[in-house]
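Here the complex is missing one protein chain, while the rest keep their positions.
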Amino acid sequence: MTKTRHQPIDAALVPRFAGHSTFMRLPAVDSAAGLDIALVGIPWDGGTTNRAGARHGPREVRNQSSLMRRANHQTGIAPYDIASVADVGDLAVQPIDLMSALRQIEEGIAAICAQGARPLSVGGDHLTTLPVLRAISKALGKPLGLVQFDAHSDTNDSYFGDNPYTHGTPFRRAIEEGILDPARIVQIGIRGSVYAADEHRWAKDQGIRIVYIEEFSERGPAEIMAEVHAIIGAGPAYVTFDIDSIDPSMAPGTGTPEIGGLTTREAQTMLRLLSGLNIVGADVVEVAPPFDLGGMTALAGATMMFELLCVMAEGVGQSVASA
Amino acid sequence: MTKTRHQPIDAALVPRFAGHSTFMRLPAVDSAAGLDIALVGIPWDGGTTNRAGARHGPREVRNQSSLMRRANHQTGIAPYDIASVADVGDLAVQPIDLMSALRQIEEGIAAICAQGARPLSVGGDHLTTLPVLRAISKALGKPLGLVQFDAHSDTNDSYFGDNPYTHGTPFRRAIEEGILDPARIVQIGIRGSVYAADEHRWAKDQGIRIVYIEEFSERGPAEIMAEVHAIIGAGPAYVTFDIDSIDPSMAPGTGTPEIGGLTTREAQTMLRLLSGLNIVGADVVEVAPPFDLGGMTALAGATMMFELLCVMAEGVGQSVASA
Amino acid sequence: MTKTRHQPIDAALVPRFAGHSTFMRLPAVDSAAGLDIALVGIPWDGGTTNRAGARHGPREVRNQSSLMRRANHQTGIAPYDIASVADVGDLAVQPIDLMSALRQIEEGIAAICAQGARPLSVGGDHLTTLPVLRAISKALGKPLGLVQFDAHSDTNDSYFGDNPYTHGTPFRRAIEEGILDPARIVQIGIRGSVYAADEHRWAKDQGIRIVYIEEFSERGPAEIMAEVHAIIGAGPAYVTFDIDSIDPSMAPGTGTPEIGGLTTREAQTMLRLLSGLNIVGADVVEVAPPFDLGGMTALAGATMMFELLCVMAEGVGQSVASA
Amino acid sequence: MTKTRHQPIDAALVPRFAGHSTFMRLPAVDSAAGLDIALVGIPWDGGTTNRAGARHGPREVRNQSSLMRRANHQTGIAPYDIASVADVGDLAVQPIDLMSALRQIEEGIAAICAQGARPLSVGGDHLTTLPVLRAISKALGKPLGLVQFDAHSDTNDSYFGDNPYTHGTPFRRAIEEGILDPARIVQIGIRGSVYAADEHRWAKDQGIRIVYIEEFSERGPAEIMAEVHAIIGAGPAYVTFDIDSIDPSMAPGTGTPEIGGLTTREAQTMLRLLSGLNIVGADVVEVAPPFDLGGMTALAGATMMFELLCVMAEGVGQSVASA
Amino acid sequence: MTKTRHQPIDAALVPRFAGHSTFMRLPAVDSAAGLDIALVGIPWDGGTTNRAGARHGPREVRNQSSLMRRANHQTGIAPYDIASVADVGDLAVQPIDLMSALRQIEEGIAAICAQGARPLSVGGDHLTTLPVLRAISKALGKPLGLVQFDAHSDTNDSYFGDNPYTHGTPFRRAIEEGILDPARIVQIGIRGSVYAADEHRWAKDQGIRIVYIEEFSERGPAEIMAEVHAIIGAGPAYVTFDIDSIDPSMAPGTGTPEIGGLTTREAQTMLRLLSGLNIVGADVVEVAPPFDLGGMTALAGATMMFELLCVMAEGVGQSVASA
Partner (left out) sequence: MTKTRHQPIDAALVPRFAGHSTFMRLPAVDSAAGLDIALVGIPWDGGTTNRAGARHGPREVRNQSSLMRRANHQTGIAPYDIASVADVGDLAVQPIDLMSALRQIEEGIAAICAQGARPLSVGGDHLTTLPVLRAISKALGKPLGLVQFDAHSDTNDSYFGDNPYTHGTPFRRAIEEGILDPARIVQIGIRGSVYAADEHRWAKDQGIRIVYIEEFSERGPAEIMAEVHAIIGAGPAYVTFDIDSIDPSMAPGTGTPEIGGLTTREAQTMLRLLSGLNIVGADVVEVAPPFDLGGMTALAGATMMFELLCVMAEGVGQSVASA
């Protein structure tokens, strides 16, 4: 089957403010059939421990993604020429019952995988990544590596007594469930005060490589990303981009801001250096529009999504099955 | 041909913040074929003399229209049960050249009329109403009546020297062109300081009935709307709702705010009393999101659009041709 | 035991922006012991179907309540001279698990009742009222009457499939549980489009008196409140004030705004006319600061809380036990 | 000497957003010489007890006054045709030392009076009115009457121990100093909780007529303004318009908001009914831009200023000396 | 003729929030006669393809420029001591007809040149630079060099079919018209996704030197500016500063934001290194206040204007004629 190379509406023909709002101004399609990469929204924030609002993330990232054009000015990648990409809409997740919501998300992503597409999703809070990882790992039949851009490790055990599922715990659960390989996890940009001086002990004991912002500042994107390639290797990898990895002056619209974060320039540089990894899925999470200022965070999220799309499109020649 | 009774996505099933953003959460369709009423955006504000921004109106009215449900709590009208309604998208109007833009708008609306649907549009600035009136009047082969809710008469002659087409002049042009019947025009809510004490002389000389806000306050919605029915009669009528008719505390997102305006309660009451008129088209204009506060203006616009939809749906039994 | 007549910090002595932020600038106390009326926050919005944020309500209502002074300029009531009132803090409700949260709220209010105080709470979304009613009804051993100011009836059956507990269902549940007497319920200010023309059929069949905004506009506060007294009678009554009863121009910070609402002037007039009812508890709910504009909604909420406090203080002579 | 009838820049010729920002787009002049009415800013808020910011009022009122046109649509008054009006700039008042600031304001206004012009000023907090009254009363050699639109009586004795000069005390001081005649003072729109039930005892004992918002709501603008004429009579009168008389939904940008206020429509109606009084000066105070939303308060202030200008222009035939 | 060394109002004498708002608090003058450098606003954004609003730029840059003082803390330049500078107001450009507007701008700047002053303007969108370049080039009788700080090359051919004049095309037109020498053009800060991978082919073929943000990050301000001097040489040069060259976290108020931009620190460093060039005019464009946050973008624009003023003042000894 020849896949359709969907193209965005051209802003030099139709103004950016016109037309229905879709990711990257791509066509809205009913399913992932025939796609290499499925852009999908997961409007759910039921795992949020402080300021909710990421449920509104997909809508605003769609709006701001109207500012994206067709090619990457630095790498020269034109993703729509090398991969079939479209907007498959939002997963219909209800906001009331957490356990049902996790099932709804997993089923939605599983359906995308079953059609041979790789998901590039927009959350939603960071707990949405757990059911996404479940679906992809099941589809591939193996644990995944993880490149995580984040202010927080998100490997805590529980909150508010005995709640095991919050946006502060997904990667602990994923390791426990065997869907992530802890030896192939890198977390970049971690910072902010901690509950206890040894809060990251468990994560480090599992083998997770934590790159604190201070180390990042010292060593820079190139050196860090070289290490990322060494750790992740050739196996299937998932990339999760928590928008709070970015400094709150550049991404204020998020639930748990921590000052002293990555600049968008640094983040873009790192995402481009993901090139060569076998990326089986990716997401941008924790964009919370009620706390955003002038759409700035949604624009940063949309641009990171475009950068992720470019590196994912590069890898499309490799089938998900071979991953 | 049996028409499809498109239904909105039910907010009791899929949360309002999920899914692509369309007018009233109705399906996005490619053309007006098979529709009784076509919801359409006209994202253009090139006629604006002060603060532009209404070009962004359709997108935000779509977003806020996700708060609308299926039936009118007061009149009991369920528009989607009695009329075929869908979102036909935005007219692709370029923002640079005014005369071309007016042609693009007229052609877009003419296509809707040609398919037998009545347009219910969201602007855009008030100059967009001129090409809409041109298209409908041509389709019907006769001049139209006009019910205009507005802070301003918009019957000035020209601006900035000799510019005849601005959002302050559409109804003067429409009368000159013979597409509006001045004896069947009512303007409600007019207020604000004026360029000259006799600024409305021309309009009154044509036979336009101007209801200033002070008279409205004295007499109330019921009495005013009875007069509207008397003036408009049974012939085809267009309803134009400039959001600046509403008080700026309730609709701050507009280009030329005037304090002391209609309350939304008063406006809703009046729109419901349009029932019985032969409405061949309607619009909501001058919603300017860059000046809005928390989506308040877009929500007011979306609700006025829903009220207009309800009274238009009532009239669907009468074909456009018989109008 | 002589109760302490706690007094607010005087803004003519210490500026309003100084000092810890408590409800009405009253002392923060550890328990309701010795209080007639306990001011309490319920920062939880897990029942919200659209825009969350009411979890932040108590903090901002506290901040804005610093604008309240000691006496009611119209009724002359000085509540702190006739009742013992203080701020007992927030209930510690976790945001992740809905059923646990409902239990935590009920237990917290039950503790206040057990100490002989009447709760005046600030939500939180409207589902918080359900466990509050459970606690008070159990303490009194009888069903309660209800005066509800609201844009929505909140008597739907379920959402998103089969979720029985959301902020759109509390009063249906309360009637089913026998903690509200449907013949002693009045809902005022109801409006907005509905899911179906007969959406309120169930409520009306139970005997609930619904006063739509249109009827209210026709008849006015005095007449409506006379009917409220006739319906509620001398038995114990709860007053719930959903801030979305107020027009969104005056209270934009809420999850489900509906235009055409009550003015604050109308609402204040009605709350003062509650005088004489046997009010065993009250709340202000659905203040959602992330959607507020300049604290306007929180200020409206704080003022409504003060008006409720004044009429509750009047009734303090009647013990809860005798209710 | 023939006075120059300065005209505003015409918005139909030069867009409102162009050109230097002056009151009403009038010329900026160096002194009040040759003027009948001097528009002047008093950017000072050192008397503010809670939220400062009115120091920025003149600049934003100037900006929003660009929306004003040349004539009053309701009364037909074209002020620039019957009076010489211009913008004399701001008084240069330092923000650090209160007593010096009061002197600077008095001297500035005295200079305007000495040139035969009547001041129409924009504050600044309400304490600015005290030195303005001092200057005018001295120039006229007699106490003045006062029409005060306000949420607060501003007749308290002192704050924070023994500070006699704050924005809550100006009219007590003015009465004590003999520059206001308490029998010719009317305060309209008073509301909000009070420090004590008898807080207004002193004011009433002096003979001040207080029209609370509740009485206003009952009786309406026409009846109240008839009483104002009876009380004020033919003597010289000052009109002070505290923007907090307006409801905070329409004028959020102020230091001490009180819900339940006047609508702008009601206020405009009342200001027009000032016609016939001998107005020797007027002001709009307490517009605090840092708390404003979208310029809404400054626009309300600018429009009230225009309404005041219209009634003052009517009275220009009567010289200040004869007042 | 001895020129007047106009001085700004001293903020240590008159508070910054007081007085009429002019560029740098300099006197407003009627013409450029006697000036070395004329500060002028061009409030027009009719060439904007996406979000309009730059028409409001001059007013807000004037407001924020009240924060500027008299001397450059780093270079020690006190521009008002070495050059005659004043605010000549805004060009009166109408917003409706694009071709007329371009003529109005060119005529306005030509008048300034004819009086021997160099223009330092504030836009307005980037299309305003085209008529400015026309006027200056004509006055000098030769093509100019260009130092352009920008996120976008603005050398596209046309938009929306065949519109040759938009804010994405000015420098292509200027080269075609022979008023810019493409071999003497440097563009710095270019970034963001592109319409096609070879979008900048035409520009590069003309000889334009494009410094993408990635190269800038690698090499730094000093090295880049050394190359600028080599390319521009001793001939007359124009400096255009598009505020979107700055990162959107520091300059959110613009029509086409691109993340990953210059910091203000980097930009200030580069502007100071313009010292020694023969700058015959300069501008700051694309400040769009409706999208600004707290005046941050206008403040950045005002500061860049001050930095440009300092380097232009240095060059005043060289007459325009000798350029």
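All chains are identified by letter, namely A, B, C, D and E, in their written order; residue positions are counted from 1 within each chain.
We adopt the following convention: a contact is a pair of C-beta atoms (placed from the backbone, for glycine too) under 8 Å apart; a residue touches a chain by one contact, two chains touch by 3 or more.
Predicted model, so just to flag it, every value in this text is computed and none were measured.
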For this session: Name every shown chain in contact with the chain that has been left out of the document.
Result: A, C, D, E
Problem set entry | Candidate in contact with the missing chain, chosen from E:K3, E:R69, E:R103 or E:H229 | E:R69
Problem set entry | Residue touching the undisplayed chain, where the options are D:H20, D:H56, D:R118 or D:R272 | D:H56
Exercise. Looking at C:L35, C:A71, C:V93 or C:M304, which makes contact with the chain not pictured?
Worked result: C:V93
For this session: Write the list of chain C residues that the hidden chain touches.
Result: 13-15, 17-22, 28, 41, 43, 55-56, 58-59, 62-63, 87, 89-95
Exercise. Going by the touch rule given at the top, which residues of chain A touch the chain that is not shown?
Worked result: 49-51, 156, 158-161, 168, 190-197, 199, 212-214, 217, 247-249, 252-253, 256-261, 291-293
Seminar exercise, completed: Listed in rising order, the chain E residues that touch the chain left out are 10-13, 15-17, 67-74, 76-78, 247, 249-250, 263-265, 268-269, 293-294, 296, 299-300, 303, 306
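In this section, only the chains that are shown with their structure count from here on.
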Seminar exercise, completed: Comparing A-C with A-E, the busier interface by C-beta pairs is A-E
For this session: Report, in whole Å, the distance between the mean C-alpha point of chain B and the mean C-alpha point of chain C.
Result: 39
Exercise. In chain B, what residues contact two or more other chains?
Worked result: 13, 15, 17, 49, 51, 55-56, 94-95, 159-161, 247, 249, 291, 293
For this session: All pairs of touching chains, please: list them by chain label.
Result: A-B, A-C, A-E, B-C, B-D, B-E, C-D, D-E
